[in-house]
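This view holds just a subset of the chains, kept in their places.
We just call them A, B, C and D in the order they show up, numbering each chain from 1.
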Amino acid sequence: MQRPSGRQPDELRETTITRHYTRHAEGSVLISCGGTRVLCNASVEDRVPPFLRGSGEGWVTAEYGMLPRSTGSRMAREAARGKQGGRTLEIQRLIGRSLRAVVDRSALGERTITVDCDVIQADGGTRTASITGAYVALRDACGWLLKHGRIKSDPIHGQVAAVSVGIYDTHPVLDLDYDEDSAAETDMNVVMNDGRAFIEVQGTAEGHAFRRDELDVLLDLADGGIQRLMSLQREALGG
Amino acid sequence: MQRPSGRQPDELRETTITRHYTRHAEGSVLISCGGTRVLCNASVEDRVPPFLRGSGEGWVTAEYGMLPRSTGSRMAREAARGKQGGRTLEIQRLIGRSLRAVVDRSALGERTITVDCDVIQADGGTRTASITGAYVALRDACGWLLKHGRIKSDPIHGQVAAVSVGIYDTHPVLDLDYDEDSAAETDMNVVMNDGRAFIEVQGTAEGHAFRRDELDVLLDLADGGIQRLMSLQREALGG
Amino acid sequence: MQRPSGRQPDELRETTITRHYTRHAEGSVLISCGGTRVLCNASVEDRVPPFLRGSGEGWVTAEYGMLPRSTGSRMAREAARGKQGGRTLEIQRLIGRSLRAVVDRSALGERTITVDCDVIQADGGTRTASITGAYVALRDACGWLLKHGRIKSDPIHGQVAAVSVGIYDTHPVLDLDYDEDSAAETDMNVVMNDGRAFIEVQGTAEGHAFRRDELDVLLDLADGGIQRLMSLQREALGG
Amino acid sequence: MQRPSGRQPDELRETTITRHYTRHAEGSVLISCGGTRVLCNASVEDRVPPFLRGSGEGWVTAEYGMLPRSTGSRMAREAARGKQGGRTLEIQRLIGRSLRAVVDRSALGERTITVDCDVIQADGGTRTASITGAYVALRDACGWLLKHGRIKSDPIHGQVAAVSVGIYDTHPVLDLDYDEDSAAETDMNVVMNDGRAFIEVQGTAEGHAFRRDELDVLLDLADGGIQRLMSLQREALGG
């Protein structure tokens, strides 16, 4: 089997994480995974959703969007169509859950951190890149809160990153790009923490269903890839 | 560990599948899984979405809704709010993908089967009950097409059912009801076919992330539960 | 003249009223009028619309919906279309007004009872069946409030039921089913209280306009039918 | 009993009908009933709704709106709120049905006449004034079609007008203005044709339900009022 990109089955795409990418956000990260580029801006606001008012707890959430021409053919702008599609809502709910899994919301106090993940250019794996980048932006926003004395202790108690795996041309491979993704028979997005435990596992059989032994290999590949992504996150964060 | 319902960890709730529940739909199934009751109506229409026009292929899709007082406290009606929420869109996309995984859309011809899954009463596991019930409704709709000479060969090439599993009070359990679900640390929805292969695996860690060995037990539990649900489906279908 | 169903001109369809149909609602009634089946769930909430805040008065309102395949051919789901149609709004306003006509809103206190009328299967007369069923659900919700000591006196001061009448094949008939309704030249929905007075009269000439003498016969038919429906309501309520 | 306006119980408000009120519409009528002023513009378009395409039949429909400050306190603009309310939809459906009751849609051919009824100033009875005015505008639009040779025979086979009646301070009265309407215990809108038959009867008991004998008096009042309105329509139309 030959991957379109010539990569090994367990090889990540070249991934870079750039902090302080824009000027206004409390955390601003551009993550590039091969041809996929996502801008992750974390914003701190001193308000919480109604169900948390008076609780002393904060909230962490995410929004996701694709620029209309981030893709091969132009997609209609969701703002112009008047609603966010099902895929968008599904992805931003996933990103939000993944981030909340490593945050102590009591330590955050009654404020909200919203991480906007906007896809500048898409080449497969935009949702997992969003999670990996959003973690770094969230880290910076919490650093900002600590530095400005708004909170006393760090609300982040773990590290989170994500990657896709799938079966391409009958072989399990790591970190699918668009060419592989659109041809893949099975696609799985895996979100893990730095304790090597799973936060989310979302596997979908596009073509044929996957056997248990295939699932096992895919999870191994994801585990390895996420270890390396976490190293890159730590490097970017300067430690 | 004691489950609130007194069930064994690997014990399904009492599940019944009633066909021909309403009069107009080509397939109409009421599925009850404990206190969860979902009406699954399959409708045949002689048209396909734009992207399939002229292709000779058909389409299978699903819509999902909860009656406003199917739940403990009344939820706002989505039709009155003017849009379907993210959870609704996510669930109906999942049901549609699960059904399409066992359908040969060429054999269906250029027509659409829409399965409406409406929750009459909710007690956890509405999305997996929807899939298990929708399969039977889809079966009946295809039987109707065959009987009326609209299609020559059966477009369904597999059987599909779904169940939830999760970690409740540190123990893996099968088929969570609402009391367990709202307290669960980890929740996973599993969709499988009759070849014991996975069509969808969606695991979410609400509280703590789950280890690989926990994941393995959960998948075993799901596998066993789905075998039994498939027996119930076959019984309901008369063989 | 022969009615399609073989009924006498002044004969109601077989009508059954089942209380406690679902588990969560404070009042939950399934009403069947021939092939028409409507689930009426009454929900109590401790809030009122803005225009009543601080007034000491409560509110009674209704929402109406049809399951997409409650009808002969599938209707688009209103939640998916993003708005409720004119017919839906018109019907739910009618149900709400009819119920409020027998309620002392001061005795209710600052709370809202919403009755959701969801059509499971349609065969004509869904709006009048909704009113007749909703009254029983409302009764049960008020019983619940009394039993739990939330209110001191019964806010319901009258009984309400409704039926359709129309001119089919030149003859006035009671309680039209779908076959009659779609062929009827004139259609009238009548809502009355137990004092034999009118709460709503809505007559529409689809084909030819109706003369005053025809109107008189139709109102007589409605009066008789509603007397019998009120007996069925009282029976269901155990008195 | 003394009516706020000093009118007799069976006395209409001063009513004037002005044709050719604006320049562009094929029929343009301003109707004033006391303080109520409605502009009724009939527009001819060479297209029909999808369900009539290829049928050879035409369509007649209506839209209704109130200028934001046609009323005592400013109402939010429906275009700004992003949807038409239930009352608006209910009224425009009523106007449309009333007009279609006197039109032979085959003689109209495959074209649509839309009558826009926009309330410039409201003082009760806007929906019945709309119907009475819309009939004249429709007449003019059909005259335009005949004069320009677009149709051969007149599609209008009857005359239609409408008025409100109600019980004010225990007495039945004709043509309620806003002061009476907001205090009325019962309100009924009646639409009749020139054969003295009923096209629509919509009675609503706001306060107490109305007895059969009250209903009879109200219908008599309406009948008399509508006769006079039809005279005014004929006068305005120059015959």
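General observations
Operating definition for what follows: a contact is a pair of C-beta atoms (placed from the backbone, for glycine too) under 8 Å apart; a residue touches a chain by one contact, two chains touch by 3 or more.
Not measured: the values here are computed from a predicted model.
The complex is built from one repeated protein sequence; 4 chains are visible, and the structure file as a whole lists 6 copies.
Everything that follows uses one rule, which is that only the chains that are shown with their structure count from here on.
For the two copies, subunit B and subunit D, the CA superposition rotation is 120 degrees, given to the nearest 5.
Set against the C-alpha centre of subunit A, every other chain centre is closer than that of D.
With each centre defined as the average position of its C-alpha atoms, the distance from subunit C to subunit D rounds to 28 Å. Between the CA-based centres of subunit A and subunit D the separation comes to 59 Å, rounded to the whole angstrom.
Centres computed as Cα averages put subunit A at a distance of 50 Å from subunit C. In subunit C, the residues that reach two or more other chains under the touch definition are 82-83. Inter-chain contacts occur between A-B, B-C, C-D. Residues of subunit A that touch subunit B in their complex: 83, 85-87, 89-90, 92-93, 97, 101, 188, 192-193, 195-205, 208-212, 215, 219. Chain contact summary for the complex, subunit C toward subunit B: residues 22-25, 28, 35, 37, 39, 41, 43, 45, 63, 65, 67-74, 77-80, 82-84, 88, 114, 116, 118, 120-122.
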